[in-house]
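What you see is the complex with one protein chain gone and the rest in place.
Presenting subunit A:
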Amino acid sequence: MTTATLFTPALIGPAIGDAFTKLDPRQLVKNPVLFTTAVVALLLTVLLFIGGTSLSLSFQVQLIVWLWLTVLFGTFAEALAEGRGRAQAASLRATKSELTARLPNGKTVPASQLKKGDIVLVETGDLIPADGEVIEGVASVNESAITGESAPVIREAGGDRSAVTAGTRVISDRIRVRVTQEPGQGFLDRMIALVEGAERQKTPNEIALTILLVGLTIIFLIAVSTIPGFAAYAGGQVPVAILAALLITLIPTTIAALLSAIGIAGMDRLVRFNVLAKSGRAVEAAGDIDVLLLDKTGTITIGDRAASEFRPLGGVTTDELARAALLASLADETPEGRSIVTLAQGRYAVEIRSLPKTAEVIPFTAQTRISGVRIGTTLIQKGAVDAVLRANPGLGETATGGDLRRIAEEIARQGQTPLAVAEDGRLFGVIALKDVVKAGVRERFGELRRMGIRTVMITGDNPLTAAAIAAEAGVDDFLAEATPEDKLALIRKEQQGGRLVAMCGDGTNDAPALAQSDVGVAMNTGTQAAREAGNMVDLDSDPTKLIEIVGLGKQLLMTRGALTTFSVANDIAKYFAIIPAMFVALYPSLGVLNVMQLSSPQSAILSAIIFNALIIPALVPLALKGVKYRPIGAGPLLARNLAIYGLGGVLAPFAGIKLIDLVVAGLGLA
């Protein structure tokens, strides 16, 4: 997906237009604080024509203009955020509109007419018309329209790779697809709606924050509307325009104007990161995660294990073992098999390069869990320790069988996987397969720990191996020999303790756990069932991303909190600008409260309202980019943000209003 920069003319132009259309009261009312501002601006505009105030016309006009600008800056911020997403949506929509579907009876219909359960045929060069499941055939599919990744992926009937997405192109072969989504609810549709932000639902935290903002607005409305009564007691009056200025500067216009932009931008960041969240709630939940369940393979270790050592049993030389292991592995095309070949030929200098023509390869099966080779009458077997012992009855009870077990256990304790090698019913020794922990994961888990997040490694390995890898990688805990049921039980247990759990998965058997977890990230290569069960889909199918997703969730929440705090803290300076200006006519001595030494009452009021308006566009970049998240623990993070946005929020407007006052007075505007 293309990365748009923050402010391109192509985005700003339409956003300005949209800022005006968003003034439609039906739309504006969804943002109560901006709506209040607009109502006040309208009231003053009407009063301007009625007249009957002591204030100068120029002052009133300027005030009204800035009030309207405050509203427009707010709608502009929202429009700009939406605009960034809309550019992406437009290209997606273009893909969608040209989709057609070929039915089994040979007819071609527009994709929009497809219903759930329909069967369609897709051939080389065709775009897949709807989300669905391959029910027949194998094909390579280019999914770059969705993921941005141009390398084709294999999609085939049955198993964990059966899901296909609308808008992706089949580049070889032919498949039969059963449609799994009703029209308008497919992946592409959801993605368009999300990046556009048009159908955006407020998230629970946004709703709560909006309530707080409305509450503050009501409180300040009470505070301001009682002032005329107080002034009357003091034998004077305060013009409506000045009361309006005080009200608008006090109510939290800054955060109200930026709130939806923050939400849209947060979602947008996730989409740019090639993760599709099905709801904003999921993104918020990501910030709250306490426990991360990470699959060992691919996340903590690089997917493939590599042979690290040959351990012969008594009476067998290392060379003999290496030779046998090499012969058993030459035909094994798995990365593990190849690593055994490399080790034997390299470190152990076995000179064999290929199998003799007469060799008969015994392939690995799930039942025997043994592979090997028969050369003439010699049978070499290679496999899991217990599988090799089972295949050679009686060996287990011998002394060498005991030795084998002991060595295997020792290897397992080091976090390696033992493979036994036997030749003609005689145990030769053990190949140690080492899990290679990814570079840098230890540091990442350390970071997570400082963020207060516990990592749990999920693996099918036995507990000994799992413990050793867990220690090497620095995870907090592990679940060994994990079945999908174990995973589900673990999630439930953590949630019972009040913790929020995130995990990722791809297989159909992961679906219950994905659905149960608070943040379930399904791999895009996974099954349709998994993609349905999760509340996020990672288009790159990279399980490591779970960590970044948590960071993005936190960033979204932090940005919201930082700007709320800033907005609330601003009120102190605004009071000190407007209160003396408002009351100095009643009690001239109250001029001492004019701590900023603003040049005149009118200039003070104007400066406060200008600051209040200009701070919105000034903070738009921050709202869109987000406050940077640092994994330094909640305490230091709060100290840092409180210093910047809390203390900064108290001090910045003092400086800002003073500067604006200098300009306003200098230009003779008031």
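Here are some notes:
By definition in this document, a residue touches a chain if its C-beta (ideal position, glycine included) is under 8 Å from a C-beta of that chain, and two chains touch if they have at least 3 such contacts; residues count from 1.
Definition applied: contacts and distances are computed from a predicted model.
According to UniProt, the chain absent from the figure is "Potassium-transporting ATPase potassium-binding subunit", selected among "Acyl carrier protein", "1,2-phenylacetyl-CoA epoxidase subunit PaaB", "Transport permease protein" or "Potassium-transporting ATPase potassium-binding subunit". Touch with the chain that is not drawn comes from one residue among A:D268, A:D332, A:D538 or A:D571, which is A:D571. Checked against the hidden chain, the listed residues A:I302, A:I579, A:L614 or A:L651 yield one contact partner: A:I579. The chain not shown here is touched by just one of A:A489, A:L590, A:L622 or A:L669, and that residue is A:L590. Residues 204-205, 207-209, 211-212, 215-216, 218-220, 222-223, 225-234, 284, 287-288, 290, 449-454, 497-499, 553-555, 557-558, 560-562, 564-565, 568-569, 571-572, 575, 579-580, 582-583, 586-587, 589-590, 592-593, 629, 633-635, 637-639, 641-642, 645-646 of subunit A touch the missing chain (whole complex, contact as defined above).
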